[in-house]
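Heads up, one of the protein chains got dropped from this complex, but the rest are sitting where they should.
And then subunit A:
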Amino acid sequence: MERLKLVLQYFQSNSESISNGICIILALVSVKLYTSFDFSCPCLPQYNKLYSLGVMIVPPIILFFLGVLVNRHTGVMMEEWMRPIGNRSKNPAVVKYLFSAMIQRALLAPMVWILVTLLDGKIFICAFSVSVDPALFSGLPNNTGLDVIKIMAKVPCKEDIIFRNSSFRKAVSRYVSCYNLSEHTNTFMYLYSHEELLSALSMGRLIKPYFDDHATSLQTRYWSNYLDVEQKLFEETCVLHARDFARKCVVQFFEDMREDAVLRLPQPLFFRNSREEWEDKEEERLHGVSKQEEVDQLLNKWYHSKPELDVTRMAHRPRTCVTWEDREGRTLYSDV
């Protein structure tokens, strides 16, 4: 259980690995979506091409927007871009880095969908069966009274009754898929190369230091991760503060209701139970912010005027040290 908590904490602390994990999950979801989607070509001359184009284009758009939505970096980037300058100067390189990382990750699932669609081949048969010359094949069913175009449009539909006991349909399908695979190899290669490009971009991170200003890119990565962590910690602190505020408010309400003033007994030093320690820590976490107006002011200032990146004051805060001496002046214990 401890190990699981540690693993979870590691994943939660490293926001890049979370984003990568979500991106991969979305790609798997797109594959699963394609396999569970019941591709049914309309088998009508006017609609075949439209349907195929729709299946090829609309789901990738949806997957792209989903990829942008589930990525945490989107919110961080938008906030950093839109905030007023305040006490902290803005670094456009960080925003650019976050934007490119977000776009790269969001493009993976749509590419996977397009790749899977093309590899499957049903979309080719649906779109291009009408353009095949039926004279190349024997066994064209000519007793139905339908136009040739309409018959060719029905090729993608296996269940159609006019193709029963006929090898015509299978021959045309196979021809279409192979023909289009070779004819449209350039499209295929383009998409495949896009996949290569994506992997090259990630490889590029490895070789970039040798060609680029390594120091700048290190800085950009550091500060973009910092922004993410800072936002998470702010939200966490707000949650903790709200919890303590609520607890104190409720206790205060109960105590206000009592009729007679009851003196609270002073707690002896060595008999403090765990509840007292809990209250100590609670008051620390309130940080002196204990009114609605103060909280509103704090939140307003956090957005309009973010603090400068300088924690010298907190990091080197003077610490009270205690030294215990006995009557003779011998040091018994010292914090120094």
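Details
Basically, contacts are C-beta pairs under 8 Å (C-beta built on N, C-alpha and C of every residue); 3 or more make two chains touch, one makes a residue touch a chain; residues count from 1.
What we mean here is this: contacts and distances are computed from a predicted model.
Per its UniProt record, the hidden chain corresponds to "Calcium homeostasis modulator 1" from the list "Response regulatory domain-containing protein", "Exosome 3'->5 exonuclease subunit ski4 (Csl4)", "Calcium homeostasis modulator 1" or "Origin recognition complex subunit 3". Within the complete assembly, A:83 is the residue of A:49, A:83, A:122 or A:170 that touches the hidden chain. From the options A:103, A:218 or A:246, the residue with contact to the chain not on display is A:246.
Among the residues A:68, A:140 or A:171, only A:68 touches the chain that is left out of the figure. Where subunit A meets the missing chain, the touching residues are 5, 8-9, 12, 37-38, 40-44, 47, 51, 54, 58-59, 61-62, 65-66, 68-69, 74-75, 78-79, 82-83, 144-146, 150, 157, 159-162, 236, 238-240, 242-243, 245-260, 262, 264-271, 273, 275, 279-281, 283, 286, 290-292, 295-296, 299-300, 302-304, 318-327, 335-336.
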